[in-house]
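Of the protein chains in this complex, one is absent; all others appear in place.
Each chain carries a letter (A, B and C) given by its place in the written order, and its residues are counted from 1.
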Amino acid sequence: MSSVFGKNTKISIFGQSHSAAIGVTIDGLPAGFKIDMDELHAFLSRRAPGNSEYSTPRKEADMPEFLSGIVDNTTCGAPLTAIIRNTNTRPGDYRNLADIPRPGHADYTANIKYKGFQDPTGGGHFSGRLTAPLCVAGGILLQILKARGIFIGAHICKIGSVSDKLYDPCNVSVEDLYCTSEKKLPVIDKEAALAMSDLILAQKAVGNSIGGAIECAIIGLPAGIGSPIFDGVENRIAQCVFGIPAIKGIEFGCGFEVAEMTGSQNNDDFYVDDNGLVKTATNNHGGILGGISSGMPVIFRVAVKPTPSIGIEQNSVCIPTNENTKLTVKGRHDPCILPRAVPCVEAAAAIAVFDMLCESI
Amino acid sequence: MSSVFGKNTKISIFGQSHSAAIGVTIDGLPAGFKIDMDELHAFLSRRAPGNSEYSTPRKEADMPEFLSGIVDNTTCGAPLTAIIRNTNTRPGDYRNLADIPRPGHADYTANIKYKGFQDPTGGGHFSGRLTAPLCVAGGILLQILKARGIFIGAHICKIGSVSDKLYDPCNVSVEDLYCTSEKKLPVIDKEAALAMSDLILAQKAVGNSIGGAIECAIIGLPAGIGSPIFDGVENRIAQCVFGIPAIKGIEFGCGFEVAEMTGSQNNDDFYVDDNGLVKTATNNHGGILGGISSGMPVIFRVAVKPTPSIGIEQNSVCIPTNENTKLTVKGRHDPCILPRAVPCVEAAAAIAVFDMLCESI
Amino acid sequence: MSSVFGKNTKISIFGQSHSAAIGVTIDGLPAGFKIDMDELHAFLSRRAPGNSEYSTPRKEADMPEFLSGIVDNTTCGAPLTAIIRNTNTRPGDYRNLADIPRPGHADYTANIKYKGFQDPTGGGHFSGRLTAPLCVAGGILLQILKARGIFIGAHICKIGSVSDKLYDPCNVSVEDLYCTSEKKLPVIDKEAALAMSDLILAQKAVGNSIGGAIECAIIGLPAGIGSPIFDGVENRIAQCVFGIPAIKGIEFGCGFEVAEMTGSQNNDDFYVDDNGLVKTATNNHGGILGGISSGMPVIFRVAVKPTPSIGIEQNSVCIPTNENTKLTVKGRHDPCILPRAVPCVEAAAAIAVFDMLCESI
Partner (left out) sequence: MSSVFGKNTKISIFGQSHSAAIGVTIDGLPAGFKIDMDELHAFLSRRAPGNSEYSTPRKEADMPEFLSGIVDNTTCGAPLTAIIRNTNTRPGDYRNLADIPRPGHADYTANIKYKGFQDPTGGGHFSGRLTAPLCVAGGILLQILKARGIFIGAHICKIGSVSDKLYDPCNVSVEDLYCTSEKKLPVIDKEAALAMSDLILAQKAVGNSIGGAIECAIIGLPAGIGSPIFDGVENRIAQCVFGIPAIKGIEFGCGFEVAEMTGSQNNDDFYVDDNGLVKTATNNHGGILGGISSGMPVIFRVAVKPTPSIGIEQNSVCIPTNENTKLTVKGRHDPCILPRAVPCVEAAAAIAVFDMLCESI
């Protein structure tokens, strides 16, 4: 595997769903930053399972133990490692997964890649549980970014056919970014939230699941960040965000809508605002031109597939006998992963952005 | 900038639109591969300007000179460097770009990042012209991949509101991949091609441009390729493909459609085919599960924004005076970049895939 | 800091001398290798403190707990993380180190780099204790290499003015490599060992310490490994080995002796041996030509400085007052670090070699 991301600030994620622990090392943190542990816990609880009717009832504190890298909660320059012990596991649920791969999961591809030696319990290293250490790293970096005036937020912008209000791409505010962070369903529009809730619970009732999309915005990022051709803002955010399981697409600014636009529609006019700052009148470019931040809000959306673990019988194969078979996935699963994926997207964005900020040229 | 991509096989791109030359170094090529120069030239000519009414009339041979890395057209293990001399340039067209940034271009962000020292002529290192060396590298790697039974092709799947037929995600063939490669408009469906042509020429007539989307497929990729969490197939293809200017989104398999799907709809059933091979009955996962190739065709689509250089007057700012102003971009531009972007997407995919194949674990 | 090493197999080391734990993550291990835990413990005990009169009496088990990456002691492809809890610490010994840097230590430079926020207790991340996780990673990789017929061993070749017998550079055997591994002083020649012991104990008696040199050999490495110019065998071993604190020099083959040699003396003649294999008659090149392994034993030596922590009063400065002062280092220290550094050198060599083996081109 290659679970290390970053050039100057490197994030290394480890653990399997049911190994002794999962965790993360952040190498290259600036020394002297005091981590607000309450804020970190609040952030992590947004990702934690069991706190709403939309997620698996597997309930875990998921609060990290810090093994190194901090003294009195303040970074000391040494690599920071935090772990979360795995408890409350039910390995029996997954016993036959090594033999019969679950559709939509990594069971089959992991079996090929690791020649049958992969850890199948609970999805092993491919479990969504591995987003917990991603959020530990991201939660810390979000705090460091905030101290530098850079704010990141995300919300569910779509579940099924129901869409949320989008951020105002030119004027998204810190309040906008944070207004959904305490909601069970992090959605801006109340009506949309209700309709989404109905959709999710309807799928839950039949043992099925449903997908969606998440919108993320980064404000306060100075112009001039990103190193094209291959380490531009889109390249790096995309590389990091695809580390979140279930994400199948990413688009910046107008994204796939540009296919239907003309140049005069898509181009964002420059103007000098009342404070003498150069801005764009629209933000179809999503805050990135030529791979470099423009100073406008960075806006992107990701597509999140429905949880592949469903309670409905599916067709699969039995690897040892190489024959077709049926599979019914047991265990506890999220009917919709979107609410818990929102902080993961914020975390991944923070990780990518902070590493880019560390490039001095 | 950071114009180097790859871990085991590194691609390093250099040059500006109007510098002495542009070029690429490929470090880490296997020794002993004989490059078919005719095939390479044919591939490069698909990206070259001036060969249809859809592109800028700037006509250049764009055939590379090889400085190193080959003996008798056969790779020798040393880094391969190929350059393309810049000729037929018209620097006068771009003289005031350093002062008045073109909307939708990198002029403004480059000016911030490089403090006014960037090369503004023709977009400098941000010019679409830099995709020529990308295609030199990609064209060579496509040949090496083909010799290993891995085939990559792409076509325009959308321009404006007109859509092309998509590849059959489970059964795309080598013929399907290559059937559009000699067309002026690389589109599968003839009716769609005609409609797209009308759209492009209509925008050209008014000095405007139009965007679109490209679909790419990779077949023959063995199951088990890709190193999640951060170097999985989606992560690496995305990081590389966003190196092509104008791309604003990427989606794999069903992509953003997953937002409207349930788990039972999106999950692809496994089955054993007549040859005893494990396949999936559908390919919503786009050949990638958990970041690892499944053996099914890898399918992705990218959104391509309309060429930002248009002949219509636009609002911009004068950097030295910090005042609003008007700008009319002169010079020769593509009314639609899609036809020339298709081989670039194939090249970027080949670069990402080959580097992943070089990982032995 | 940048405590990550490797391209395909990445080693990430974390922890401070007196943090909750120290540890290592190995990302990119091949799946399916069963770790021999007894052998690993035996290897680690060679580095452990307290097992001879030459080392600090700080006695710790230093046996790792595996958090992830193995199932039934067998690698599963996921990142392997092992930690060692810190116990038996005496933080009081180091209390004033943040103010008065110890000569020869990283106290001063860490204070500058981390702006006073570094963890000063016990040397923090700069402690020799961090070689324990290095040895965990190296010990596992040594086993994997051995299974592939590649053997690595090292011995003290010099302490003060006393030299050990060197390996026969052309014919070093597996037995030669392992013959010192159970000795308190890993020295080949018994007379030399006695003389070295006297030297160490004499310095210990006066609260001083003494330096030395270590010779390492790698046998069974196939010809053709290493990727020059910058990832050749010397480049990579050197980069990794300088990660061991106290190492101030490295030389391959004849090393610094080449300064006094002519070409005809230094060049190693090629010949075909009785089995039809190409070998060199001498091995002045230390098994590396042009950065690539030749198939002959890889031989290198490193210089190890005397433990900087000594019981003798030294001159230093008081950082807060910026005045000269005196310092007497308290605590328990090795009068000679060489015995414990020998397995560290083997570990670093294994880490560098294994990563090079993972390059398929």
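Keep in mind that, in the parts below, a residue touches a chain if its C-beta (ideal position, glycine included) is under 8 Å from a C-beta of that chain, and two chains touch if they have at least 3 such contacts.
It should be emphasised that the depicted structure is a prediction, and the values quoted were computed from it without experimental measurement.
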{"item": "Candidate in contact with the missing chain, chosen from C:55, C:86, C:180 or C:203", "value": "C:203"}
{"item": "From B:31, B:174 or B:201, residue that would touch the chain that is not displayed", "value": "B:31"}
{"item": "Touching residue (missing chain; options B:55, B:118 or B:131)", "value": "B:118"}
{"item": "Options C:136, C:250, C:345 or C:358, residue touching the unrepresented chain", "value": "C:250"}
{"item": "Residues of subunit B (touch criterion as defined above) contacting the omitted chain", "value": "1-4, 10, 12-16, 19-23, 25, 27-28, 31-32, 65-69, 71, 74-81, 83, 110, 113-119, 124-125"}
{"item": "Residue ranges of subunit C at the interface with the undisplayed chain", "value": "1-5, 13, 101, 103-106, 108-110, 112-113, 125-126, 130, 158-161, 203, 208-213, 223-232, 234-236, 238-240, 242-243, 245, 247-272, 276, 278, 280-281, 285-286, 288-295, 303-310, 312, 314-317, 319, 322-324, 359"}
{"item": "For subunit A, residues in touch with the removed chain", "value": "7-9, 28-30, 227, 358-361"}
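One rule holds for everything that comes next: only the chains that are shown with their structure count from here on.
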{"item": "Nearest-to-centre chain - CA centroid comparison", "value": "A"}
{"item": "Centroid distance [mean C-alpha coordinates] between subunit B and subunit A, Å", "value": "26"}
{"item": "For subunit B paired with subunit C, centre-to-centre distance based on mean C-alpha positions, whole Å", "value": "46"}
{"item": "Whole-Å gap separating subunit A and subunit C, where each centre is the average of the chain's CA atoms", "value": "39"}
{"item": "Multi-partner residues of subunit A (at least 2 other chains)", "value": "1-4, 13, 110, 113, 125"}
